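Only one protein chain is missing; all other protein chains are in place.
And then chain A:
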Amino acid sequence: MNKGVAITGMGIISAIGNTVEENYFSLVNNKAAITSIENIPTVHKAVIKVGEIKKTNQQLADELQLAADNNFSRTALLGTIAAKQAVQNAGISSINEYRTGLISATSVGGMDMTETHYYDYFENENLVKYISCHEGGDVAHKIADELDLQGMVTTISTACSSAANAIMLGARLIKTGKLDRVIVGGTDALAKFTINGFKTLMILSDGYNMPFDNDRKGLNLGEAAAYLVLESDAIVEKENKKVLARVSGYGNANDAFHQTASSENGEGAFLAMEKAFQVANLKSEQIDYINVHGTATPNNDLSEGRAIMRIFGENKTPDFSSTKPFTGHTLAAAAAIEAVYSVLAIQNNVVFPNLNFKTPMEEFNLVPQTTLKHKNIEHVLSNSFGFGGNCSTLIFSKSI
């Protein structure tokens, strides 16, 4: 096995908690947070449920002690909160002491502000400050500024696999010696834009999402942010840092099948997992837990399930679960929050339950872990797939 890149800090804010500890508490106590939407005025309020962070933008801005005239989008607010936690958790006091970068991920960027003020910009000059916060990069810049970080800052947007690619790039930047420390992760706020987009694609559930269930009806959207601190072994040794876990494998492939649907045999997912095993130098039987993408759309779970069976072999699939029944599908942040959950699984030797599962799918014999399970966890594989055929897999390993 390859040693992988050290994770020395993590931070998260999601519908199931405002800290890493709160998220863990919810995961082991079956406290899902799929509810009716409160912060966004949408005509779909009565028919959809979401994983929403029950804090207003003002509350989030107050927590960050931002100036009253700030122009933070909700995506930037959530991202800054999570990134600050991660940096604090890693015990970093002087952020530019080493060559430090920030690789962020987002799909909506500041769309929440754009859609709120779109036609008002010309009427109210106080709103003009929000025009520049639309683009994805604005979020990363705001996070970097709040962290006082000066260095390489960039943003990845590959739809729902974005944060997995940010983590992968961060690990590669350290492995190739280009940077010593990289803060990696993703953030996405709920927006009318995405709610309506997914609605037109008819992949939103009208109830609670049921990953890998035969009667699954689609996904619940969610919002969240999570960031990890990756550091070189030189820093870890020099500063005698506690390593939470390691990023040991990663793979990225394209399904090249359809803009918004996965291929029937999950070719992209298969290739991404295969690549991750190569990078980690691990065999499939060494995986103790798969945190599946498991969005609970008919298409994803079938395609992902087939890819998993191809990689792991019939009846050889390790314990797996989707944590999206807890949080909803948080799009570009999904792989980041699930990276935090993967590390928590390793640290606490648990498999989190796949809630809402009742009936196995008729196409194959794959049954997720539905209750909390305690067992030794050395390696976790986490999948994330996005529109545009973007498939990414990460492998996290216990630090030895």
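Here is the rule we use: a residue touches a chain if its C-beta (ideal position, glycine included) is under 8 Å from a C-beta of that chain, and two chains touch if they have at least 3 such contacts; residues count from 1.
Note that contacts and distances are computed from a predicted model.
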{"item": "Chain not displayed: protein name in its UniProt record (\"Penicillin-binding protein 2 (PBP-2)\", \"biotin carboxylase\", \"3-oxoacyl-ACP synthase\" or \"Trk system potassium uptake protein TrkA\")", "value": "\"3-oxoacyl-ACP synthase\""}
{"item": "From A:N29, A:Q150, A:N281 or A:N348, residue that would touch the chain that is not displayed", "value": "A:Q150"}
{"item": "Of A:N57, A:S107 or A:Q369, the one touching the omitted chain in the full complex", "value": "A:S107"}
{"item": "Chain not shown, touching residues in chain A", "value": "42-44, 102, 106-107, 109, 111, 114-115, 118-119, 121-122, 128, 131-132, 134-138, 140-141, 144, 149-159, 165, 169, 172-173, 175-176, 178, 192-193, 196-197, 199-201, 252-260, 267-268, 271, 386-390"}
